[in-house]
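All protein chains but one are shown at their positions in the complex.
By letter and in written order, the chains are A and B; residue numbering begins at 1 in each of them.
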């Protein structure tokens, strides 16, 4: 499995995929810098008029609903429709759907509208989408109980790869679960670590048809970059910069040396 | 007074209040990272459709009018209305109201609409709101003459705690004035230092009914974090990161050691 991860990592650097990013205003700059450091080419195109055509020329679409209003919703709808027509992978980040119930309806509508490659959320969001009660504070998830089960359930229900982040991260296609144990709690002290993960996952999905591998590559890259950054600085202001540095220098040897994950059959 | 400040500082860390942030696009990321470092949980929810309900589940509302358009104005109106109904403290940051006169009308409308806990602006904005002539360049204030008096007058007129920032910062409820002498001129060389102060003031207001103390705690934390950051780097690019670091590590001992303020009766 690690060899496939390495291939995806190298393919991103080699192909420099164009990622259409529709994300929230808070993390737009962070997402762009993370994608550039990782070797991809991001473009944030968020008007309904431009969204459909821009998705059509992109290699993947990242949809983050953290700042949606009616206009951005329309841009997302247009882009997801375009992605379905043009066979572009879509990574969906249902930010805040546990606290703001109307967002669950919007996510369900998107799931009907087009084929979503990966749904990636924190534990609370994945539980909320799978129909469980979630313990959240605003956009943050407060406990990880039952998250793996919710992840599997949602993958089976939606026929999609589902990724949930937390103390441990889970990737499931409904048949198996990959548990990723890398990461750092400092990610909860900076804004947008989860969003950056979603953006990076779009880059890996652009170069791999195996979305489990694409998700795993992104999780390992982001989490290990975070671990290495934490060793350089355990304070959030400088940690942020070091995290981007490490996304830039990450390579197969670093991934192989630090990766901690296991695979379970469901 | 310093003991009450220490209690507020500790309560933010302990309770991790959820802060509903409606702020300008320029500083959204900075505000989110500052709140996370300080121990609060920020969420930027800015659509009119979601704003009312989200304020209702938050512990404080921060309203910054730096990037208003018609849609954001509506979101602000909905959130301030919700805050009044649900007894949520509101911190209002009248960015740019000295240069753009129509913003004064919007601020006055908000003051009628709901109860505002704290109005926090730079000297020029506070003078403009209190009906004085202000010497400003765009969103920046050019002189501090008469600011303390404007602060007191506006507090009396609006029955609100008013905070003005500048070389010295003033907090007034119309009966007394607290003068805070901490800070660094480097805050004028980075964007959004004042907005970050407003966001942090929302976090302290979420855990304290005494808005003078809430304002003082935020001013001391932000200004002292800035002073310590400046000792680590006096260049704005690295200063910004060090400022966030110091907001993260600030604690009662640091506050007690560095705080410089005095209280005057009006």
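Convention: contacts are C-beta pairs under 8 Å (C-beta built on N, C-alpha and C of every residue); 3 or more make two chains touch, one makes a residue touch a chain.
Keep in mind that this is a model prediction, so the values were computed, not measured.
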**OP:** With the full complex in mind, choose from A:2, A:44 or A:104 the residue touching the hidden chain.
**Re:** A:44
**OP:** For the chain that's not shown, point to the residue among B:85, B:235, B:249 or B:264 touching it.
**Re:** B:235
Subject >> Touch residues of chain A, complete complex, unshown partner >> reply: 16, 18, 20, 25, 28-29, 32-33, 36-37, 41-50, 53-54, 57-58, 71, 240-246, 248-249
**OP:** Write the list of chain B residues that the hidden chain touches.
**Re:** 24-27, 29-30, 66-70, 96, 99-100, 102, 137-140, 188-192, 233, 235-238, 240-241
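The working rule: only the chains that are shown with their structure count from here on.
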Subject >> Centre-to-centre distance between chain B and chain A (centres being mean Cα positions), rounded to whole Å >> reply: 33
